[in-house]
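Structure first, then comments.
Only one protein chain is missing; all other protein chains are in place.
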């Protein structure tokens, strides 16, 4: 069965009306290039935003634990539709089966987490310096949240945002990547079931908007949307950030990464090899946390590269639906060309391709993941190419390795493989990795939802999912109540009228 | 003695070299228009930033409690120079003596608070879903911080930022308002004494830059400055926000307010009158938290306005150095013209001037604070005029009063005077005030340093001073350490190479 | 059907083997006195504790989010068995149907909350004063937890403790009240289903122990049980506290309350009447948070008492299974005698019985809830009688009312009905109510699981359920890692060998 036909069957099973998805069918599935329709952008964006603003008016008055109940039901429905939704991720984004399932599991996990938050969303009480005064800080619902998501995590990123936003009292408007509209529609259908069971949620609490760059920019400029949470390229993020800043809105940006692994002499090399393989070729190198730079101590570089080359050589590239396949297709032809261009530049800049780098001859855009040994971190290495290329560089001094890790514009994920406490903690210190994520003996990819996810510098500075990331979805209010009969001023100011 | 000459004497006493301040003497003191020099902008901004970046390299390695010791010494030095510095605030910004002292006290308070933080800056440890994994979130120093401050709080806002930034491991570059450079130089001199006692701080840890809008924009565009904390007009904030967004930096904005007080029938009117007087005419209406809109229940409006008119009529306007004077000058002639223009527009839009509104005939820019009764919240009311104009509107239903409070573009401070639990808590609820600050039986002005200070919407969204405002000055890192011999993936993903 | 027979049917449906419950059938159901067996105490307590200690050894190594999955499954199973379990609560404890359902809902709520905690259990990272040092505070599993629960919340209190304990990594040993063993066995059966679905939990993770005071004391003395969480009378709590203290263990005590409501002139009396009725006669006055003292402003006392007397007079007392019945039986004959004794003493001490106070002539121990007007807080008022007696006293000054509220040995729950901000906030201030729970315009009864539950003074000081109550179930460890090559000492101590 073609990917397109299989997708259709799932959409029907999930209850997405053909009228809805018929018009947004992707031109090509990355698996086999099969297609069944064309993209039609949502026309009336103003109505979408107006509906969301109305929903906010009602939703912010619903007690947060009750809002949490909706998210709990969403988690239940996601559990019930896990296989279907995961399969659709495979079909539309080209991920292997296990990764598709993992992505839906991530949605489920973050729902459970958000349910817990619905009785927390803790502000503070704090002591006033003035007698007979009570002081507190409360977190209030913020308003409609625009979620712009990317093709490579077509549903999980929405769930990170939506589960928190809904619990925090905010409606959600979702503009998925134009490459993955079907998973968005399917997810909305799953949410609709939860909404039906919930009962009294306002209309327009969650809406999917189909469209491209212009649609995103139009929505990002809308002053009724206090928060824009955007995941994608640094170029896109820069545009969104400026648009939102012009109206003094709030942006939450998850942009590009250029993630490195430092391998020290004391590293467990068996683990390092497995970690490299998963994080460099998983999702065909199309994760924001994909491993792109391998920084190896020169005493162990040759051996490690040899082992990696062997591991790469035996990895089957092909239809991600098939058992045993770990590497599926790139998302589209432009992506494949980016892969080839980067490799050409790498060679021009002194690089030596150790393994991979060629196209695979079949329908869809399949390439063989490449390892390229580089003499230094040249221009191409500093650039994020969204494809399975791993640049390898060497070092002799640990501080130098950390400096190399930090010497790129992006700041998402980073890791070190070592058994040395001194190296590990230095890497995690104020003078260690400058990324938002720093791992020890774990690849750069695959974060848990309990931690805050995001990065610094050109990665955009946003944080999603765990820790206190929920605060981005609320507004903070410092409240002071004078219950005395006096009117003292702060800082002892005297002003007697 | 002219204000300029008195200022010179203080600068000498505080040890600011004449070479330094001679060149930046303001053209006119607002008190008497006296002057002694001209503004010379700092020339080599690149060198300033480079120095700050070098200082960061060293400062981030200093343990935070040790960094706190510098801030503790700063607090001691501020205590020692409190009278001088407060007097300089009076001379340069035109504040009355008590307010000048209050402003320095605020600097001292925030130093004490920051010292406490220097052993906190709490991140999290949290449980990993993977066996043999340790997970934590750590807050790391961020880098050079640019502080752009406004004339009306010429030193306190710097202290809010600098005390936190220094404790957090960040050097500070300060661009004060071109209207108040002397207080900045004096503050730097006080800090220099603390630095001398401290001993081994890096050169360039704190720098003052003299200049105007262009200087601010040049620095704001510098990618080596991860955080720009800017206080001032919404117009300025919008420009800074876009400049910083274009390079994916972080902004902390404290912009305009248009602060309202709701007075309910159960209010203690004696307290309300005093609160209005302080918050509407204090600092001659030039606080970002000044009271600009009075929303009174119609059953008590006439009586309250009458009492206010009486209180206004007896307030002496004059030299802020004199005992008993509560209203000093506006900062400059443009400000006085803005006052007059706004009053003219108010009348055109149906307003009736109840009291004040005229210029006072003396050197400097003195005006009589005005109360204007308005038929509705017209265009001029929605605009922040940085001068002592109080617009009065009435209401009959509490929900309507809250809606009026929220119906302006700004979102800084707000308050209600009431003894009703239902009204007070509704005002503080998710469907109450939409401002960053919400007070009950306290005017909108005069926050304590323990709370987070700042506002929503056109106010810019930043938070400074208390609560977890320090997080803006650090970067967050999610850290996971695998200390097992296995390499499990999050969300149960399987990927066996 | 007799209560006993109905209970048997439920036990069978829930899968509790007759061998298990046959031996522990209560001698008398409070509803109709029906009975079907006798209490047999668990014989080998040492084996129980040993099993728990072994389970701890395994369970503490299971990642907390995975432990949370067990509690999530427990929540699902409780939802599935909600009606049965609630009915059993009615049958065994005599609660009305709605309260039985509410109690099981509370179990479900706290499970959801605990699932969220399973990815939190936040410790801290904090900055060391020594260079090259990393500092953190981590919360670790504690060990077996003994839960001693009371008859009046036969299952919810266990759920508060067990859901947190399990997530925190601790096995649970449950000694329910000897008056309500069946609900405990039924709950264990529900948990067993969750355990079966979970898969690999260690044996003995949760155990029910049948027995009386001696069983509790034997277990409380066991050094292998680091935490004893006991709910019940102050007399029991004192004994447990001393036993545990003698071995330097940790106690979490939820003991008696003597809860008051202050009614101020501005109170909404409709609401006050309803609140009094629910909190004074609900569960037949057998909640630890039952309202026992009504402190009314003398200007409204007569009217309020009259309204209450009317409301009391029309409340049907009877079989709690019947529709419309709000007052069921007391738990046993001793309780009914306590009711009568207290009323007699009240009259002796000057009290006047306004309504109720007599026995109802039917099987089981039914009484009519009483209101007694007292001239002052005499000895009987200071004592907690676990039955539906409401003492009414009056006041004229608000401070006096607060002083009366605080003038009893217990410190669990308290409330004020008022619309005055000044009164409400004074009640909630450092010089207000001295109880662990303080409500405004809400009765003393019926806490949400998100807040910490418990009280001060003779109430024992423990806190359960929400907020950071989970910390009682873990041990805290302050961890410092030196990753430098130096060995500096704290506080700058020099010690050179």
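Note that the chains are named A, B and C in the order they appear, and that numbering of residues resets to 1 at the start of each chain.
Definition applied: a contact is a pair of C-beta atoms (placed from the backbone, for glycine too) under 8 Å apart; a residue touches a chain by one contact, two chains touch by 3 or more.
This structure is a prediction, so every number in the text was calculated from the model and none was measured.
**Q** Which candidate, C:246, C:309 or C:334, sits in contact with the chain we can't see?
**A** Spelled out, the listed residue whose C-beta touches the missing chain is C:246.
**Q** Of A:104, A:121, A:195 or A:392, which one is in contact with the hidden chain?
**A** Only one of A:104, A:121, A:195 or A:392 touches the chain omitted from view, namely A:121.
**Q** Would you indicate which residue among C:35, C:140, C:217 or C:349 is in contact with the undisplayed chain?
**A** From the options C:35, C:140, C:217 or C:349, the contact with the absent chain belongs to C:140.
**Q** Touching the left-out chain: which of A:76, A:129, A:192 or A:340?
**A** Of the listed residues, the one touching the omitted chain is A:129.
**Q** Which positions on chain C touch the chain that was left off?
**A** 60-61, 98-99, 101-103, 105-106, 109, 124, 126-130, 133, 135, 137-138, 140-141, 169, 226, 234, 237-238, 241-242, 244-246, 248, 250-251, 253, 255, 268, 271, 273-275, 277-278, 282, 311, 315, 326, 424, 428-431, 433-442, 446-448, 450-453, 456-458, 460-461, 463, 466-467, 475-483, 485, 487, 489-495, 497
**Q** Name every residue on chain A in touch with the hidden partner chain.
**A** Residues touching the hidden chain, for chain A, are 61-66, 118-131, 133, 136-139, 418-422, 424, 440-441.
**Q** Please identify, in ascending order, the residues of chain B that touch the omitted chain?
**A** Residues touching the hidden chain, for chain B, are 65, 68, 72, 109, 112-117, 119-120, 132, 134, 421-422, 424-426, 428-429, 448-450, 466, 481, 483-485.
In the analysis below, only the chains that are shown with their structure count from here on.
**Q** Centre of all protein Cα atoms: which chain's centre is nearest to it?
**A** So the chain nearest the centre of the shown protein is A.
**Q** In whole angstrom, how far does the Cα centroid of chain B sit from the Cα centroid of chain C?
**A** 48
**Q** In angstrom, rounded to a whole number, how far apart do the mean CA points of chain A and chain C lie?
**A** Here chain A and chain C have centroids separated by 43 Å.
**Q** Just curious, how far off is chain B from chain A if you go by their C-alpha centres, in Å?
**A** 35
**Q** Can you list every residue of chain A that touches 2 or more other chains, as numbers and ranges?
**A** 109, 424, 428-429, 448-450, 466, 481, 483, 485
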